[in-house]
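Only a part of the assembly is drawn; its chains keep their places, and the rest are absent.
Naming follows writing order (A and B), and every chain is counted from residue 1.
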Amino acid sequence: MGQAEAVEKAKKVKFVIFDIHGILTDNTLFYAQDGVKSEAFCLNDQVGIKALMDSGVGVSFLTSKVSRDVEQMAKIYGVPPDMLWGSSAKMARLDEFEKQSGLKDDDICYVGDEMIDLGIMKRVFFSVAPADGSSEARAIADLVTMVGGGKGVARELAQFILEAQGRWETFVAQYH
Amino acid sequence: MGQAEAVEKAKKVKFVIFDIHGILTDNTLFYAQDGVKSEAFCLNDQVGIKALMDSGVGVSFLTSKVSRDVEQMAKIYGVPPDMLWGSSAKMARLDEFEKQSGLKDDDICYVGDEMIDLGIMKRVFFSVAPADGSSEARAIADLVTMVGGGKGVARELAQFILEAQGRWETFVAQYH
């Protein structure tokens, strides 16, 4: 898909759903000897998520199971607790959200990187994969970001969407 | 060894044994001040291991000593506890497994990266080393993966083996 088409799609986005592993992280899992898991997130994504929400574009995080590290990270990123979705039935979770919110597939951007994301990427209007996503995800994505997972995907995508919508300059202006 | 020969060998693989350090990790050991060790694994390998097992190819992990972090990681990857082998006598462990399972060296793929893996790599039918394995391991490997240890070796190898066996498309299809 061409960049011009991706821009056209980005113009219509009202809500962005981020898969967590491979998108907000680079898929690395750190395991300590005592069995405690850690993951690495990127603080730059905080700016992207704030930019989307300040501009009226909704944001949620979708992962199969929510653990404390993901909760802490969501708090840092400013994502409200009810937008932190823990479900391995990703399609069903999306159905439920659309019923509650009145949003449709056409309003939604989904960011995913692996096999399990293919169905939902094909369903929503605008699908995005990171530079280091699986070849399967990149093949069907409307947009592949320049950065890889955990290196600022949300920040890059926020700028892409908000520039398409003519809202990025306004967001940046408040800092100048 | 040429790629074509590696494909021929991959066709016959019934069981894959992964060394852990340098294969499922990049050989980095994190040590905390209080002596607790951590290691970094790659979630993408979960897909590769699932693909192998779903397609009827057995999988085990072989490391000199099993600690809690490795147990947790094996659980995430879906490898059954009895397939998590902790032994520094790698050859003897393989002998034992072959006796129990009825499998032969000719059915087995071994993935290793260091000196200690050379003997077993030469013994089994199909030997694999990661892109950043030692020069000694890469020199004798039937296949060197494009990615380095801890960056998706199991995922890449699973696709290689299952494409050779004509089973990869079937695995991917369920996600489309």
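The rule we apply is simple: a residue touches a chain if its C-beta (ideal position, glycine included) is under 8 Å from a C-beta of that chain, and two chains touch if they have at least 3 such contacts.
Everything quoted here is computed from the prediction, not taken from an experiment.
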Self-check item: Copy count of the single sequence across the entire complex, 2 present
Solution: 4
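Assume only the chains that are shown with their structure count from here on.
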Self-check item: Cα-superposition angle relating the copies chain B and chain A, to nearest 5°
Solution: 90
Quiz item: Using mean CA coordinates as chain centres, what's the chain A-chain B distance in Å?
Solution: 31
Quiz item: In the complex of these two chains, what residues of chain A are touching chain B?
Solution: 21-22, 27-35, 37-38, 114-116, 118-119, 122, 134, 136
Quiz item: Which positions of chain B touch chain A when the two form their complex?
Solution: 30, 32, 36-44, 47, 67-73, 76, 150, 172, 175-176
